[in-house]
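Reading through the structure tokens given below for one structure.
Yeah, one chain of the complex is gone here, protein chain that is, but the others are all in their spots.
So that you can tell them apart, the chains are marked A, B and C in the order they are listed, and the count of residues begins at 1 in each.
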Amino acid sequence: MSHGEHPAVDDADRTGVWLVGARGNVATMSIVGARAIAQGATDTTGMVTERDTVSNLELPPVEGFVFGGHDIEPESLVAQAERQRDRNGVPDADTLEAVRDDLAAIDERIEVGTAVNCGAAVSEDSEQLAEDLSIRDVVDQIRDDYETFRDSHDLERLVVVNVASTEPELAESDRYDTRDALERAIDEDDRDLPASVLYAYAAISSGHPFVNFTPSTANTLGGVRELAAETEVPHMGRDAKTGETLVKSALAPMFAGRNLRVMSWEGHNILGNKDGLVLEDEANAAGKLASKGDVLDSILPDIGHNRVRIDYTPSLADWKTAWDYIHFEGFLETEMKMQFTWEGSDSALAAPLVLDLVRLISHADEHGDGGLQPQLASFFKAPLGVDEHDFSRQLDRLYDYAEEHR
Amino acid sequence: MSHGEHPAVDDADRTGVWLVGARGNVATMSIVGARAIAQGATDTTGMVTERDTVSNLELPPVEGFVFGGHDIEPESLVAQAERQRDRNGVPDADTLEAVRDDLAAIDERIEVGTAVNCGAAVSEDSEQLAEDLSIRDVVDQIRDDYETFRDSHDLERLVVVNVASTEPELAESDRYDTRDALERAIDEDDRDLPASVLYAYAAISSGHPFVNFTPSTANTLGGVRELAAETEVPHMGRDAKTGETLVKSALAPMFAGRNLRVMSWEGHNILGNKDGLVLEDEANAAGKLASKGDVLDSILPDIGHNRVRIDYTPSLADWKTAWDYIHFEGFLETEMKMQFTWEGSDSALAAPLVLDLVRLISHADEHGDGGLQPQLASFFKAPLGVDEHDFSRQLDRLYDYAEEHR
Amino acid sequence: MSHGEHPAVDDADRTGVWLVGARGNVATMSIVGARAIAQGATDTTGMVTERDTVSNLELPPVEGFVFGGHDIEPESLVAQAERQRDRNGVPDADTLEAVRDDLAAIDERIEVGTAVNCGAAVSEDSEQLAEDLSIRDVVDQIRDDYETFRDSHDLERLVVVNVASTEPELAESDRYDTRDALERAIDEDDRDLPASVLYAYAAISSGHPFVNFTPSTANTLGGVRELAAETEVPHMGRDAKTGETLVKSALAPMFAGRNLRVMSWEGHNILGNKDGLVLEDEANAAGKLASKGDVLDSILPDIGHNRVRIDYTPSLADWKTAWDYIHFEGFLETEMKMQFTWEGSDSALAAPLVLDLVRLISHADEHGDGGLQPQLASFFKAPLGVDEHDFSRQLDRLYDYAEEHR
Partner (left out) sequence: MSHGEHPAVDDADRTGVWLVGARGNVATMSIVGARAIAQGATDTTGMVTERDTVSNLELPPVEGFVFGGHDIEPESLVAQAERQRDRNGVPDADTLEAVRDDLAAIDERIEVGTAVNCGAAVSEDSEQLAEDLSIRDVVDQIRDDYETFRDSHDLERLVVVNVASTEPELAESDRYDTRDALERAIDEDDRDLPASVLYAYAAISSGHPFVNFTPSTANTLGGVRELAAETEVPHMGRDAKTGETLVKSALAPMFAGRNLRVMSWEGHNILGNKDGLVLEDEANAAGKLASKGDVLDSILPDIGHNRVRIDYTPSLADWKTAWDYIHFEGFLETEMKMQFTWEGSDSALAAPLVLDLVRLISHADEHGDGGLQPQLASFFKAPLGVDEHDFSRQLDRLYDYAEEHR
């Protein structure tokens, strides 16, 4: 992608987007989508920032996004996009052709990453940074990659987004609760630190806004949060709310608001992409299931039974299908039921949110709003620093923010 | 129901509740529920006014409700409740026994009503006021019934609630758009005026707060609204939101908020109670289908296709079952689907809302808030004077009201 | 399609397939599929004749089918296939390219047809035989078209299949209950005779096996059946069983076999293709709804309530989606429920059955089995001359036939 191709986007509008897990499903679809928008090959359906109040903000244009990233997966972005076209039908053939050259160019900018402590399920057939590097060296290497990218593309701002596969939960994470403890652990080559934390630390310590799109530890660690607060770097997460949990966060407030008592809420997710394969590994699933379950526990504190299952069903590919069964009690002890089935393309639901988050956190950065960004709560299953899980109310925070910054 | 049985409720707490359609499903279940609460035979699950913020308001206690009403149905309240127990399992046998004597006592206070212009489907085997009465005489008779009830029970306040079967839509209703036009029509014995309007006019012109729980015309008529505004009598409606439409008003904002384009939303309702039978008659259904459909059109202005069906399925009795199929488009033109099935006991969902509305409109009356009551929008499919259909935001209005009146 | 391309198929294997409604969804998909099989571009999944016992029969190869037909729709087969690719994703782009030239060649062989008495919904923007032709002339023209096609392609056998849009039901059809009555009506230019009867009469009176894939009258008329029986021409129908009704015919026997009492079976079909649009017209729907409903009435004679709805939902295109809700009673008067949702591509389900039926009726013709073909009952919602609707038992008839002719 030569800059000259897009005369409408001037230099001030060029925003760097560094994707950790840059050849994964979500990253691929985000890049395909952004470039398809730039090429006029698709519209912005699915992007929150293109909707009424939010669209009044002065946000960096998607057309000006310059993509780079880390991955341990050697297969090219083009090959990834082709596989998604063949298995999921998204993107369709015409869209892929429209952006094929852009993908090939962006692929050149993806660097080999680290997968330290990412769990057994993600590390087969992958390349990664030499294992004899110290943790501090890995951090430095990541920071170097960020800076080199920024300099060579002459970017005003670089936003780092973690869209890599979910890691196993970090045990005893409170040992890294302060910036000091975290930095000491890095210096002492503490091999328990997972990759997501290194990427987050590297970003925030260099002043780059950071978004954790996954359930991995990353910027949820106390030490990283303290660093971001002290240095006033905007960051947000955790675990993008795209499918079944999104529906839960819209529906559960209805039961609460009508004082209906939910006795059981069973959620059964089946999907066939790499995410499904990774989550089938129980250690990796623990983090995800926790944040999915928390939404209901928060909105419905008296819920009787709340279980979420994620199973790997290969033929579904990226089509995440969920069946939820809700058994509730109303007036006069009447037992009633609601059930729903959700059939969504996981990556197509996630990708526009990546673009939205880059635009919105850039806006915060531009306006000097550092630390956590509660106005972005609606995007996450476990929004950092926000207790509100009701989707409508979370959205209202975003609309209020948009009104204020008009 | 002797007053002496409930020493905790003193005279000041006694609120008259006049139900138009007092032997119908919703009325029966409301009375059973209120008396079961008073007898300690059930709890208040399903009542919005028993939930956090709202419960902070000083509201008249359900235990102090004194019920009366009109109906054209001669079969007794006890017989109605027994049929519901047998067909729907609600109320259960123990609860019915606990309130059987109360029901018999209340049944004595139900007067014969009018069913003028209520449609063919509702008028078989029914009694009603003599057909040779003039419209003005009917209105006077209704007002008399209200006053007699109020006086004989020494009630501080009387709230009239329309829970009768849905009438056919009134054609050219704008001819009654002013108080003058309406009163002239009554005086001129205009036989087009439907029963619901007469009940509403009789209530409001006598200063009684009025709630229209159904889709019928009643207080939606311009002339009635003008009267209520001028005389500062609180009233609200139209068409209680209990099942499928409630879910729609919670779910549709999720699609809007995420900028997902709903191409088709099909709603198919099946039910087997009298309401189902009445709605199977197309003329009577028109009003209901309109207010059900409006919710989506309002929240999703770009919706492609929006249809609601109501069918009569006798074996389901009061169990209203709805299947909704939502076909939507997301990022990169990806077509996705959501479907849900809702299985609710219609009367058990509606009854607690009747009690809530009586309590809340009494509160408004007590505080001198006349005219429409927008804080009650969350209870209705077509809230009078309120354009907001998002359930969470409608609820926020109620919570704000509760905060203000704390 | 030059014959020389398929050296494996010798002249004796070439079967003419004349499709009435040759540019409709089902016809287009049948032709695309047959040619894709011939080109090695797809496999035979979905074809009953390629499965175990049935595949032991000596059947004409799909690769040797020579297609022609009638239609009143002027848009070309290629354009039809492109629209289906774009709206439904079936056929996919690669398959369409593989058969594009074949489609164009076949399109040349499609003649203008008649749409007399086909109902308002099907006749817009269409061409048809001159309206001043007498009924006898129309029949003669159709027969001419059949013969010309057969001669010019030097075909051993010609099978005529009606896959045109559903006609309105023919009133008082028993007036044509005998061959004499029917032929007299033709001679007397009886304008009540619908197009499907003319096509069927023309085929059978010329000795061509005939299959009625639709609910239209065609060969179900007494006079046509008598003719076929007397002249020993094999024919079968009515209304191919492809989706919801197929499921019903597999599931309903389970309730019967376990002596479970079905109180209500609600079926709600939504679809967005031309078939949906035609069926939305109530007159045209009547025939279809009758044959769909009959399956349950036959298998479950004590069923309490049995309704089928078909609605037009444009965005679904060819994806016929059905929700069925089954309310049944078991032991100790226990009320239970089953519900299912079926999401199938109507044409992709129907097309392989067209190919199967051509092969199987050709086999019957080759072996001198004239008149109705009960071994084909499993293919139809209303199998002519067969009372059995249990899908497993219908299939057993086909397997028995295959065993006998082994």
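The definition used in the following text is that a contact is a pair of C-beta atoms (placed from the backbone, for glycine too) under 8 Å apart; a residue touches a chain by one contact, two chains touch by 3 or more.
Owing to the predicted nature of the structure, the values given are computational and were not obtained by experimental measurement.
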- Over the full complex, note down every shown chain the hidden chain is touching. A, B, C
- Of C:Thr44, C:Thr178 or C:Thr231, the residue in touch with the unshown chain: C:Thr44
- Had the left-out chain been drawn, it would touch chain B at residues 89, 93, 341
- Note on the structure: Logged for chain C, residues touching the omitted partner chain are 29, 32-33, 36, 42, 44-48, 50-51, 90-92, 95, 246-247, 250-251, 253-254, 256-261, 329-334, 336-345, 348-349, 351-352, 378, 390-393, 395-396
- Quickly run down the residues of chain A that touch the omitted chain. 263-264, 266, 268, 270, 304-305, 307, 309, 311, 313-316, 321, 323, 325, 327, 335, 337, 339, 341, 343
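Everything that follows uses one rule, which is that only the chains that are shown with their structure count from here on.
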- Label-sorted list of chains bordering both chain B and chain C is A
- Note on the structure: Expressed in whole Å, how far the mean CA point of chain A lies from that of chain C is 50
- Query: Which residues of chain B are in contact with two or more other chains?
  - Reply: 337, 339, 341, 343
